[in-house]
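Left out: one protein chain. Kept in place: all the others.
Per-chain numbering from 1; labels A and B assigned in written order.
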Amino acid sequence: MSVPLLAVENIGRRFGGFVALEGVTASFEPNKVTAIIGPNGAGKSTFFNVLSGVLAPSSGSIRFKGSDITGTPQHRFAHLGIARSYQITNIFPELSVHENVRVAAQAFRSRYDIWRNRAAMTELDDKADAALAAVGLTSRRGTTAKFLAHGQQRALEIAIALVADPELLLLDEPTAGMGPEETKDMVALLERLAAGRTILLVEHKMKMILGLSDRILVLHHGRLIADGSPQHIQTDPEVRRVYLGQNHGYA
Amino acid sequence: MTASDSSVAAVMAGPAGHRGWRARLAAWRVPLSVLILCLLPWVLPSQALAVNVLIYGLVAVGYNLLFGYTGLLSFGHAAFFGTGAYVTGIMIGKFGLPWYAAVALGVIAGSALAFVIGLLSIRTRGIYFSMVTLALSQLVYYVALQASSLTGGENGLRGFTVAKIDLFGWTVDFLDPLKKYYVLMVFAAAALWLVSRILNSPFGAVIEAIRENETRARACGYDVERSKLIAFTLSGLICALAGTLSALHLAIVPLDILHYQTSGMIVMMTLLGGAGSFFGPFVGALAFLLMEDVVSLWTSHWQIVVGSVFILFVLFLPKGIWGTALAWRAGR
Partner (left out) sequence: MDAELIAMQLFSGVALGAILIMVALGLSIIFGMLGVVNFAHGALFMIGAYAGLWVASLTGSFWWGLLIAPIAIGAFGMLIERFLIRPLYKRSIDDPLLLTFGLGYVLVEAVRIVFGSDGIPFQTPPELAGVADLGIGFFPIYRLFVVAVVAVILVLLWLGLEKTKFGLIVRAGAKDPQIMRVLGVDISKVWLLVFGLGIGLTALGGVLAAPMRNVNPEMGSLVLAEAFVVTVIGGMGSLVGAVVAGLLVGVAISMTALFAPEMATIVMFALMALVLLVRPHGLFGKPVRG
């Protein structure tokens, strides 16, 4: 029995009196795509923030490759092999597309060197270019990031996470704000990325999730109410009640 | 904020090896700066102005490392500038140390203070930072005011004139303004070279990333708090060096060098010239000091003119003189 890549046990998170997450337990095998869904306010963002180290859980534990990483400071997560993208585009606006990814790659090589000329670190250029090629942004390499179209900025988000060469990729609504065409492109990209990586994504677009995921977790009011294959989730009565009651369908 | 010269250089030096004029400028920025500094006493109306541009330009360069490149608006940098000056003066005047030891100690003291103030202020949330740095540096002001047996209190520190400098066997007459200028310029040039290296280094990319998006930088694996502290300390180091030069130049250290008005002046110079660019701070110092010189010819209330100009810049020319020129040139 192999050790799961990521295992969360009884995760809880409170903000003052408000309980955002309670008793969430799940484990994630490598090389699978898992989607996390739920109505607004279900706790998806909080869960993601706990998994990526932005928030420490109020209770419970997180184990990554068997080691307890609960309470680890956020900036160590990338070094553990966990990278994330954000729902609201979080890039470096005044830097070029290439620089955006290059500086992300640099975090694994040199963080405090004040002497060496970083232009000499050509291996970073290669890694950055490879990540840009993977998301299809090579032609926009020199553009200042803030001038990219929305869909391209979302792709850049992914490239920044990708260049960390992560074992676990956490993607928060990668298709946020995208129309049908752009969403199709993103889904194709995600399918390519899924080969050889473990992906957790938060999404609202049901059709996309059903096609892409190996497994779906459903959160509601901070609790995990369903966990299984897409077929299982579609027929789960609890899930139907929650979604039909919320009038939630395709996003 | 403009993209820095170094990131532009990195972009420009793509696989085809094409390097635009900005990249060329960036590669030669230190020799170019030194050349301009050499010419300054001959080009400006007075040598006093030249020395001031040298010293305050250097303070602004040090400050810019934190403000323009890391994105942290400190209002307390007078503390490091002033500490460098005071420690130098005290070491020469009260302890009889040779000038180079006094300068070294001034730089060390200023850097250590920057480390401590950085430690306390970086733990505060973004917008608080400016208030906390102002208040902490004002503490230093009041301590200096009270410790008058050491610092001279309200009257400032006096009695430590350096008349001769022994430099590798040469004896330089430090009372000759021109010779003094070039000795000080050597230090400033060395500091500029250090700053340029820092900006070109991997750490230089880290602080820019922090400026652009601190959250994202943290998610990428950078310890943002530690990096800010390092940037803060380095920035304080450069400002402290400028302070030691000020002490050597004036042979007095006025108490006001520690007041937050001085911090504000440093901020103004940096913004006037263009934060986030290499030449901007010197341009800003020059513009500020020239304005002060010219306006005080017809009124003693030059501050109201300078303050109003600053307000206009914040409203309409936030990139500063040099920053706007760069952006305009790039847009053509």
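Quick note on the criterion: a contact is a pair of C-beta atoms (placed from the backbone, for glycine too) under 8 Å apart; a residue touches a chain by one contact, two chains touch by 3 or more.
Predicted, not measured: the structure shown is a model, and the values here were computed from it.
Q: Touching the absent chain in the whole complex: find that residue among B:W21, B:Y100, B:Y128 or B:W328.
A: Considering all chains, including the one not shown, the answer is B:Y128.
Q: Which listed residue (B:V143, B:L178 or B:V294) would be found touching the missing chain in the intact complex?
A: Selected residue, touching the omitted chain: B:V143.
Q: Which candidate, B:A26, B:L248, B:V267 or B:V283, sits in contact with the chain we can't see?
A: Candidates B:A26, B:L248, B:V267 or B:V283; residue touching the omitted chain: B:V267.
Q: For subunit B, which residues touch the unseen chain?
A: 73, 75, 120-121, 123-128, 130-132, 134-136, 138-139, 142-143, 146, 259-261, 264, 267-268, 271, 301, 303-304, 306-308, 310-311, 314-315, 318
Here is the rule we go by: only the chains that are shown with their structure count from here on.
Q: Can you check how far apart subunit A and subunit B are, centre to centre, with Cα atoms defining each centre and the answer in Å?
A: The answer is 41 Å.
Q: What residues of subunit A sit close enough to touch subunit B in their complex?
A: 52, 54, 73-79, 83-84, 86, 90-96, 98-99, 102-104, 106-119, 121, 141-142, 144, 160, 164
Q: Going by the contact rule at the top, pick out the subunit B residues touching subunit A in the complex.
A: That would be residues 1-3, 6-7, 9-11, 13-14, 197-198, 200-206, 208-209, 212-213, 215-224, 227, 230, 234 of subunit B.
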